[in-house]
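Only one protein chain is missing from this complex, and each of the others stays in its spot.
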Amino acid sequence: MSSKDTPTTDASTTTRDARMGEGLDDRFNSKLREAFGSSPFILTKFDKFMNWVRGSSMFMLQFGIACCSIEMMHTYAVKHDLDRFGAGVPRASPRQADVIIVPGTIVSKFAPRMKRVYDQMPEPKFVIGMGSCTISGGPFQEGYNVVKGAEEVIPVDIHVPGTGAVLRTRPGRGRRTARRGDRRGDPRDAVQLG
Amino acid sequence: MSADPDRTAGADAGATETLPVTEGVEADRLAELLGDLVRRRDEHLNADAAFEVHPDDVQETLFTLRDEAGFDHCSCVTAQEYDDRFESIYHLKKYDDPTQEVSVVVPTDKADPRSESAEPVYRTADWHEREAYDLVGIEYDDHPDLRRILLPETWQGHPLSKDYDQDRPQVVTLQEHANPLEEDHKDSESDTMFLNIGPHHPATHGVLHLKTTLDGEQVADVDPDIGYLHRCEEQMCQQGTYRHQIMPYPDRWDYISAGLLNEWAYARAAEDLADIEVPDYAQVIRTMSAELCRIASHMLAVGTFALDVYGDFTAIFMYAIREREKAQKVLEDLTGQRMMFNYFRLGGVVWDIPEPRDEFFERARDFLDGLPQATQEFHDLLTTNEIFQLRCVDTGILPPETAKSYGATGPVARGSGIDVDLRRDDPYGYYDELDWDVITQDGCDNYARVLVRLREVEESAKIIEQCLDLLEDWPEDDREIQANVPRTLKPDPDTETYRAVEAAKGELGIYIRSDGTDTPARFKIRSPCFSNLQTLSEMAEGEYIADLVAALGSLDIVLGEVDR
Amino acid sequence: MSHVSHWLAIGALAVIAVLIPMGMMLVSWLLRPSVPERDKRATYESGEVPTGTTRIRFNIQYYMVALLFVVFDVETVLIFPWTVIYRSALDAGASLTQVLAPMLAFIGILVVALVWAWRKGAVEWARSPRAEREAGDMAGRR
Partner (left out) sequence: MAATPLQEDVTLLPETIARTLGLDAYGFAGQILAALIGAFIVGNVMLAMTGVAGPWAKRKITAAFTDRIAVNRVGPFGLLIIVADAVRLLSKELIVPENVDRPAWDLAPLVVAGSALLGFAVIPMGNGIHLADPEVGLAYVFATASLASVGLVMAGYASNNKYSLLGGLRAVAQNVAYEIPLVVTGVSVVIFAGSLRMGEIVAVQRETLVVLAGVPIPSWFAIVNPFAFVLFVVANLAEVGRNPFDTPEAPTEIVAGYQTEYSSVYFVLFYLGEFVHIFLGGAIIATLFLGGPAGPVLPGFVWFVIKIWAVFLFTQWARSAMPRVRIDQLMEIGWKGLLVLSFANLVLTAIIVGVIA
């Protein structure tokens, strides 16, 4: 749905604005949705259904950067078993992925590559920034080579704080990202709610 | 690739005749051997000798030391800038006896920092010198390929040099990142195809970039491109105080749960520098927890190697993660953290084994009791699997001489039959009091390396078992976990030390130079993965693409440590 | 049921086999968003910009396999009719050598061909001379 009537949040950054632009958000739009546009009741139900779909099933991008990727692997594996939430199929190709988890410090050399991979994902796509390095550069923030947060490069929907972030809470949160994120058609809200 | 013996034969194969070693006299003998090459002798902590040589005599000196004195292991090259000069230090060791160290110090002119490359002597110097060029700005004559290694090609300045302005924006546009190989005619009019494997690729274990030239299915040329995770660890450590602020960083070098092993590397170097004696009780705890980390790390290595060879998140990967979880659980009990432990302190550990102690011991023993069955399971599923053997035996050959020339250590060296393990050869902690063995395999192939890791897990279990016995019986009033360390450590100006421990991946060394303040003037990390990764092109060129992936997996690199 | 109706049914399935994917494409066309961005269409190569095209002269090994396949596949097709009538010919009183020998000879020729290809190394994945050379160079540098 359009984000016009949503109160703008202070979590927005220039990156996101540049990407999202003003007005109707195309990322969750479709021909069918436009056709329902004249009948709000069906539209709401349809949006609700699509939110459920996007929240219940996700393909993660196989995307390991640093320390947090080890914990990410643990989240996929036996103990936490991310697949319980329908998100346990890591895809190696961005063309088939919905969610990109950014699990580590972004440095100057990697940032453009990450942007490229993110760009190549099909809409609707979501970004989970995992750990403080992706939020702000974390303990390496003062480094000459470190990008101060993934948000400088790509729009992040959810931030999971901590270093070597413990991800026990993440599966559920990730699931909520998609739901909350697109309920209003605006992932900005996800940052606050999630 | 066939294990052609001719391939391994080389000049340095004959470097076996060593001078007779006698403590203390050794340095003098070396000085005698080098004769006029030595401009000045220096006393470095731990190194038997430090010789200052002229920038143009580097190769001659190193050749002499390698061929006539048997220093066949160039473990590290440290570059640093003083107020009046640049300096490269070559830390040489012997594979036979790592306690024998010699440093070759090469001071160069401030205005035109230029010295001779050591690459013809030690292949490993290739990358080390590139790093020195990249971060400090020393140029090496004769170097085959002197370009930036960790930072992007477009980077302005050398960040670890004194006049570097960190606040100057580094504008690296996407355009400038356009493929530098565009003009290269690697693919026109030939049968080869230039393929980027990584930085985002499932097989690269992080953000490694392999510039590969393929001829059909075979790898004609592979050039690892690193630096996608260069987090300025050395700068971070140079900004931190010895006592507290540095310790959290080692956890993030080798982040595959080998945190305590890394912390120990820093602890060992700093304790050496500041002359701190660690109480025995703390040493036992350190030994035990470090070995737990080693198990966790090797489990992941085996799991991800299986992932590379199997191609999917298969049973073996999941079982390996399961064992890791158990080890992590014990470590979490002990340190309060799953990954970034920050448990060691200079002079000991931060706290004692958690109360109730019995519960901790029980948990640890439970883990150890289950381990033989788990390793058996790995052997059943992995090492005795015929397809697995088909894939791994005689692929990714790394002959011992090549491994030595590249400064390979750890399981990679031991898989090539090099009997080296700092825990035994240069004892620290409580290792020399315990009963365990160094595992070596003569296979030199991917299979041997996996086998070494699996066997090392069993040895680690033995060590932990003994440590647990010791800890349980330790008299209650003698449980001293930390030595008395001054609140602010300020080592004497210009003391230098290079100290290494056996981390999960091999020799993890720290070079620290103090300038009399409470932060190090130069903090250099010798990462085992950095050296090990260099061997990849030796192992993979001429092999199939699948073997390239397997060889990379068997090296068990972790990019946090390669790039630092 | 006549011959025609067999193929009619198969043809019907062929129609369905096209219609089902088409239907899915239609549903997808209705459901999917479209956010055209320039970089989205870039060819994926591990986050790098690809060097060179894929339309290159490629290693011959794949074609060798294909050639070999054509030879053997045509031969296997010729085995089909023989297997079908084999038992009925035996039942009809033909002697074992009469029905078996020709096919044994035929398969024998095939096997000889296979052995020849084997000896020639055609069924092995050829090692590329260039890659070998590079490996040799690396070894030589030692």
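Going in written order, the chains are labelled A, B and C, and every chain counts its residues from 1.
As a convention for this text, a residue touches a chain if its C-beta (ideal position, glycine included) is under 8 Å from a C-beta of that chain, and two chains touch if they have at least 3 such contacts.
The structure presented is a predicted model; accordingly, all values stated were derived computationally and were not measured.
Student: Tell me which residue among B:D57, B:E502, B:D547 or B:D563 touches the hidden chain in the full complex.
Tutor: Checking the options B:D57, B:E502, B:D547 or B:D563, the one contacting the hidden chain is B:D547.
Student: Could you tell which one of B:R114, B:R322 or B:R357 touches the chain left off the display?
Tutor: B:R322
Student: Spell out the interface residues on chain A facing the chain that's missing from view.
Tutor: Where chain A meets the chain not shown: residues 30, 49-50, 52-54, 56-58, 62, 77-78, 81, 83-86, 88-89, 91-93, 95-96, 98, 120, 122-124.
Student: What does the interface between chain B and the hidden chain look like in terms of residue numbers?
Tutor: Interface residues of chain B facing the absent chain: 193, 195, 201-203, 214, 217, 306-315, 317-319, 322, 381, 385, 387-388, 390-391, 544-547, 549.
Student: Suppose we count only contacts with the excluded chain; which residues of chain C make the list?
Tutor: 1, 3, 5-18, 20-22, 24-25, 27-29, 31-35, 40-46, 50, 53-55, 58, 61-62, 65-66, 68-69, 72-73, 76-77, 79-80, 83-88, 90-91, 96, 99-100, 103-104, 107, 110-111, 114, 117-118, 123-125
We take it that only the chains that are shown with their structure count from here on.
Student: Averaged over CA atoms, how far is the centre of chain A from the centre of chain C? Could you give it in whole Å?
Tutor: About 41 Å, centre to centre.
Student: Taking the mean of the CA coordinates per chain, how far is chain A from chain B in Å?
Tutor: The answer is 35 Å.
Student: Averaged over CA atoms, how far is the centre of chain B from the centre of chain C? Could you give it in whole Å?
Tutor: So the centre of chain B lies 46 Å away from the centre of chain C.
Student: Among the residues of chain C, pick out those that touch two or more other chains and give their numbers.
Tutor: Touching at least two other chains: 46-49.
Student: Could you pull out the residues of chain A that touch at least 2 other chains?
Tutor: 94, 113-115, 117
Student: Contact residues on chain B for chain C in the complex?
Tutor: Against chain C, the touching part of chain B is residues 1, 4, 6-11, 177-179, 181-182, 184, 186-188, 190-201, 209, 215-221, 401-402, 405, 537-538, 541-544.
Student: Residues of chain B touching chain A in their complex?
Tutor: Touching chain A from chain B are residues 150-152, 155, 159, 164, 166, 170, 172, 174, 177, 199-202, 205-207, 227-233, 235-236, 239, 248-249, 251-252, 255-257, 300, 313, 317-318, 321-322, 324-325, 337-340, 559-560, 563.
Student: For the complex, give me every residue of chain A touching chain C.
Tutor: Where chain A meets chain C, its residues are 26-32, 93-95, 113-117, 119-120, 122-124.
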